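All protein chains but one are shown in place.
Chain nomenclature is as follows: A and B, assigned in order of appearance, with residue numbering initiated at 1 for each chain independently.
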Amino acid sequence: MKYVPKIPDGDVNVPKESILKTFLFILFTLFIIIYLIYLLLGFFTDIIVKKIPWQYEKILVYKYFLPEKDRDIIKKEKKLQKILNGLVKYTDMKNRDFKVRIYKTDEKNALALPGGDIVVFSGILKIIGDDERKIAAILAHELGHYAHRDHLCAIGRKLILTLILTFLTKTDNQASSLFASSLDKIQLKYSRDQEKKADLYAVDLLYKRYKRIKEMIEVLNALSGYEKIPKYFSFFSTHPTFEDRIKTIKKYAKRKGYRI
Amino acid sequence: MDLYILLTLVILGFSSGTIAEKIHYNSIKKRETELINIPAVTSGDFIDEEKEIENVYFLDGACVVALDYFKMFFAEIKKFFGGRIQSYETLLDRGKREAILRLKQKAREKDVDIIVNLRIETSTIGQSAGKKKGFGCVEVFTYATGIKYKK
Partner (left out) sequence: MIITNIPLVPGKKIVEHYGLVSGSTVRAKHIGRDIMASLKNIVGGELKGYTQLLNEARNEAIKRMVLQAEKLGANAVINVRFSTSSITQGAAELYAYGTAVKVE
């Protein structure tokens, strides 16, 4: 037998189509699929959460402890409770019981915990002082979260997010972590929308109670001095920027005819 | 922040990887044409029995290929859908052809007339790709017997 030298066609083992095109196509498809799953599941949580009775919510809550309080804080808590009770009368959540707790920390924030506990950090109280209407603005914002059941929606969504992520990260690779962080961004957008809605609820409530909303804007203005995130990174934040929030509130007040 | 590092690495991997691949393929094709006169076969039956054998050599050629971030990333997202993983195919193809060419290069240095019983093996070094830590690299190892006839 004799040898016939011929160059084999090596290209049969090399993909013919452009890798970049395929890459972009599958990346895009995958993003859309994951986004759709998330939206769909998120939509269902929102429906389900709104149907959970108030009484059950308290059962869901894990018992937590706040550190010992001194007499000063107890006095302040009582004062805040009175303001809160005044506000609740104007809402349609009269049958729920809300409790204010003050937590001693420099953090400038307030939380709406599931079950009806509003935690106000002492840092925020220091900034806004003793004005009843200003404190009411903060409490009204948190009541807005309760009215929209935002705390439960957030838990539900976080749960779904975790589920999807576990499913994705089963393979434990970089691609999953990319999807994880992009899903987080979507979650943040949702969180910012929630904050805006709570703000508007607070505006309505404050107007019903005090016939003015000037303090709400003042509080936000005061807090804006302590903004931690640079403006252009608001995409990565759970809250919209204070500037944005004030703008939205002013627009809303104008539409509703509230005096600022 | 991790996201940006990853994206940078993917873009870097794609641009440098594509250029390097083009250069490598050009060099592979050139050398394949140069070395075409030495036949390489997978069995031992091709030895010409009429000719006297002067010498027999054991030949080998190895090449370790590693992934870049683009290839890795491509494979990872492709795995959600299944099917061909194109980015690895080119890499393995390059590795194999390079290893065979190195073997043939050795054969030419020894003036071998025919390479018989060629075998190709691959082994994974370190970790396989797809894990967060470690990177995928594969060694392609080829070995064969070179026959030199008496002239």
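Methods note: contacts are C-beta pairs under 8 Å (C-beta built on N, C-alpha and C of every residue); 3 or more make two chains touch, one makes a residue touch a chain.
Remember, predicted model here, so these are calculated numbers, not experimental data.
Across B:14, B:70 or B:88, the residue that sits in touch with the chain not pictured is B:88.
For chain A, the residues in touch with the chain missing from this view are 1-6, 8-10, 12-13, 170-171.
For chain B, the list of residues touching the undisplayed chain reads 39-46, 67, 75, 78-85, 88-89, 91-93, 96, 100, 118-124, 128-131, 136-138, 140.
What we mean here is this: only the chains that are shown with their structure count from here on.
In terms of their C-alpha centroids, the spacing between chain A and chain B amounts to 52 Å.
Interface residues of chain B facing chain A in the complex, by the touch rule stated above, are 2-3, 6, 14, 28-29, 32-33, 36-37, 39, 46, 69-70, 72-74, 76-81, 84, 86-87, 89-90, 93, 97, 114, 130-132.
Remark: chain A residues 1, 3, 5-7, 10, 13-15, 17, 19-20, 22-23, 26-27, 29-30, 171-178, 181 touch chain B in the complex.
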